[in-house]
Each structure stands twice: as C-alpha cells, then as structure tokens.
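Below is one structure, written out as structure tokens; comments come after it.
With one protein chain removed, the remaining protein chains of the complex are shown where they sit.
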Amino acid sequence: MSTSIIPGTRRRLLRSPKFTDGLLGAAGLVTVLAVLEFSTIVGLLPEKTFPRVSADLRELAGMAGAAELWTAVGHTLQGWAISFALATVIAVLLGIAVGSNAVLYAATSAVIEFLRPIPSVALIPLVVLVLGTGLQSKVFLATFAATWPVLVATIYGMRDVEPVALETARSFRARPRDTLLSVVLPGAVPYIAPGLRVASTTALILCVTAELVIGAPGLGQSITVAQAGGQYQLMYAFIIATGLLGVLLNLLFVALEKRLLRWHPSQRSQGGVQ
Amino acid sequence: MTDEAPMLEVRGLGKTYGDGPQAVHAIDEINFTVARSEFVCVVGPSGCGKTTLLRCLAGLMSASTGQVSIEGRRLDRTPEEMAIVFQDYSRSLFPWMSVEQNIAFPLRRKRLGRAKQQQLIKDSLEAVNLADAGRRYPWQLSGGMQQRVAIARALAYEPQVLLMDEPFAALDAQTRADLEDLTLKLRHEYGVTVVFVTHDIDEAVYLADRVIALTPRPTRVREVIDIDLPRPRNQLTTKELPDFARLRGHVYRQVRQLDDGADQREAATAS
Partner (left out) sequence: MNRRSVLLTLQIAAPILVLLGWALWSAGSTNIFYPPLTKILSVFRDTWVFDRVGSDVVPSLTNMLAGFALSIVIGVPLGILIGLVRTLRTALAPIIEFVRAIPPPALIPFGIVVLGVGTGMKVFIILMVGVFPVLMHTIDGVRGVDPGLLDSARAYRVSRRDRMLHVVLPAAAPQIFAGMRISLSLSLILMVISEMVASTRGIGYFILQAQRTFAIPEMWSGMVLLGILGYLFNLAFGTIERRALRWHHGARKGAS
C-alpha cells in the first residue's frame, strides 16, 4: 500500500519521456564511441592494433553486402539453433522425469551436482578426437553446456510447486497426468523460461568457442583468421557482428519470456492507481 | 493547553499524485493539531489516503500543498524527535541484523557512547518484554515479537513523537490486544506523543484521547471526536462501558458517512 502509489506516479511520469530515455541511451552510446575514436586519433590507443571505431564500423557496413559475413553468421546460427533445440528437449524431458520422481531425484541429484560445475570446455580435446572439427563437435559442446541451466531450472521448478495448488488439484480428484500438465508444469514455467534464456546465451558462447578453438566454420573462426592475418579492422568488425547477434538473440528471449509469463506477477505492470 | 506551539501541527495539507487528466487527488485538505503527550488516532475508510497522510507526517513524502510542523518548525524530512513504527515489520526490521543491531542502527548517528547505547537497548527491550531476545534475528521471532522489536527500536531512539502506521493490522486478535495495552503502558511511562493510524474503529476508540475521522478520497477531516473514557483502560471493563459503545457507534457513523436515516436502515436490515 505505502509504496504502490509512488512507482505508479513515477512510471506515468516516465512513460511520456520514454523518448528522452532512448535519447539518453543513444547519447551514452555515442559518447563511448566518440571517446574511443578520439583516443585513437590523439594516439592514446595505438592505431595499428586499435583502429578508429568509425573505420571498424565502416568495415562492417561494407561487409553487409558480401557473402562472407552472412555465411559465417549462418554457420554460427545453425550450430546455435540445433544445440539449443536439442538441449531444451533433453533437459525439459529429463527435468520432468527427475523432478516428479523422488527415487530418480535422489539417484541423480548428487551426480548432477558433481557434473554441472565441470567446465564444458574441458571436453574440447576429447570431442575433437572423437567427432572431428566440424558441426558435430560444435553441436555436442553447445548442447552439453546448454542442457544444464534448463535441466536444473526444470527440476527446481517441478519441485517448488505451490503445495496448496497440488492439494487443490488432489481435492478435486484430478488425475496425476492432468495434475502434471495443468498444475505442475505451468508452475515450473517461471523457472524454465529464464533457464532457456541462459541456455540460449550458453549455446551461442560454446558455438563461438568451438569455432575459435577448434576451427569449426562460423563467426569465431572468422575472428581468429582475421586476427592471425593482421586484418584488425576486419577482426573488430566480426567481433561487433558477433555482439549484435548476441543482442538480437537476447532481445528475442526477453520478448519470449514476457509472452510465456504474462500471467506471472513478475511481468505484471504495476501501472494504475492502486 | 498553554500558548506554546503544539507538538505537531498539520495545516492545509493536500496531496495530488501526477498531473493533467491522470492526476489523483488523494488528500484534499487536512488540518489538525496534536498536543504534547496526547494520544491521537487517525481512522478512515479503507483507501482513504491514511498511508499518504502518515508518509507526509513522517516527512517521507512531500505534500503538494500545506505543511506539517513539529513544535512550530516546518518539517521537510523526518525530524529527529520522531520515530516511526511501520505496519509491515518484516520490511522495516533489517533481516541481516540481530535484534540488538536493529535497535542500535538508528542510534549510530547520535554518537551516544557505548555504555549509554547499551543501556538504551537493554531498557527498551525490557520495556517490550523481550529482554532475552537481543542476540536473535528478527526472522527467528513471531510476528508479534517482531513488532515489539520495532517498538523497542522506536523507544530507544528517544522520540517525542511516535508515529504508528497500522502497526497491529497484520497480527492476530490476541497479540493485537496485548500490544495495544503495551502501547498504552509505554505511552504512560515515556510520556511520548503518539499519532496512531488505523482502520480499526474499536482500536482507535480504545487507545485514543482524540480520534480524527477522515472522509474517503479526496480526504478531509470529517470530525474530531474527544474520547473521554477513563484511564487506565482495560480490554474488558473499558469496552463494556456504555460510553465506549456510544463513542464507537459515533466514530463508526462518521467513518462510514452514515446519516441518521441510513443508520436506521442499516439497523433494520441487520435485525
């Protein structure tokens, strides 16, 4: 009560200057870019290894029409999409099984606790030996790494279901299958959705890592090739492109989460007077 | 009352949230004064801006019009002489501090010296019957005990004015009655001025020297009612007095804004 009134006002005040917020953000971006550009011009940053930002951006703009960039992006996205889909299916199914069965949970929880902190990159050498340096290796590594966040979130969500909701379902004599599908699983979605966002980021990171370390084709490989060839503007252009891809995927998942969790209090806008 | 400035004076206080067509007129205009050592209860229908009023009184929110003064000084932030007990004890006690640390935290600024500070903590905990709870953490205590810690924190602060914002609304009836009596006892012992905001009419009449009844939004003072019940008050005997019933009924009518006709109609449907 005491606080609902203030954010309401503040929000309304802010909504109209949403435009100024955007302007402020743009100003921040421009300032940082200008500082970098200026630092190179006056020699604070070495021009050779740290070309002007404007030159990097021009390089990127020039590449936008060429096939090279889009092929690299395509390779990376392909790996990302396959591993994300695999990880989601594996983790959610496994998570439902483990989370809804006490015996299975007891048998796996300690094993998961042991396996999860193992850095996935430790597997790189083995994966290269067994699967080679192509798409398969990339997908294996990314799937392995991206499975954990969804798995853990699903198990946690399944086990954290509101007991009153379960008892309500039981009091209406709902069948176990119905309880699972319409009470337990929706209750777990608020946990699974952020898990998916983390998994998407993780999958992208591992794809780029695989490209970088083992030389699978994609943005990561393009970055190393440019660096090794001394084409630093190209390297920066590829790094910026990778970052933009990351931003895009992130925005996608934030929007997805909003849709999935429309009913959840965390997404409810607190507008209105009361 | 002598010619000295009242302890607390509210003059022409108004509050509007936002502006333009979306503006919400929460408080229209409120005037009242509170004398030194007086116990004043503010009651009003739910949603009538009691909390807004309290936040303005506490200096946690600035009013749109008018002003609040304490001993004649205009107030722009919480004054030194004022301590506040909030409704939601779980959000006003710091969970990472023990009970003692919670009480000591506001005292840091007063630079009292260790001995004096320890004494204040000990006395205040004894006053609320929690002498042994100093080392414990708020979340290890029941709701009623936590609110007693919040009261102890306020007492140790040595305020002249104690603002209480529906402090017992979240507690069960038994605990609530105990804490009402504790509040009366402490008021008597410490001689502190109390402004007590509540939506519970029984509670207001039982505790107060005067009850200020508010109207619904935009809020005004509907009536100020003197409660001339004898002290010390007692949960049983005071509430059995015919005067208590009369005052209670009167305040109820004021708060619900029932005219006599409506009163009779309601009585008819109730019987």
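Each chain gets a letter, A and B, in the order it is written, and its residues are counted from 1.
Assume contacts are C-beta pairs under 8 Å (C-beta built on N, C-alpha and C of every residue); 3 or more make two chains touch, one makes a residue touch a chain.
Fair warning: this is a prediction, and the values are worked out from it, not measured in the lab.
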Touching the absent chain when the full complex is considered, from B:72, B:106 or B:191: B:106
Interface with the undisplayed chain - residues on chain B: 58, 60, 77-78, 80, 82-84, 86, 88, 90-97, 105-106, 108-109, 137-140, 153, 157
Residues of chain A in contact with the chain not shown: 2-3, 6, 21, 24-29, 31-32, 49-50, 102-103, 106-111, 114, 116-126, 128-130, 204-205, 207-209, 212-213, 219-220, 223-224, 226-227, 232, 235-236, 238-239, 242-247, 249-250
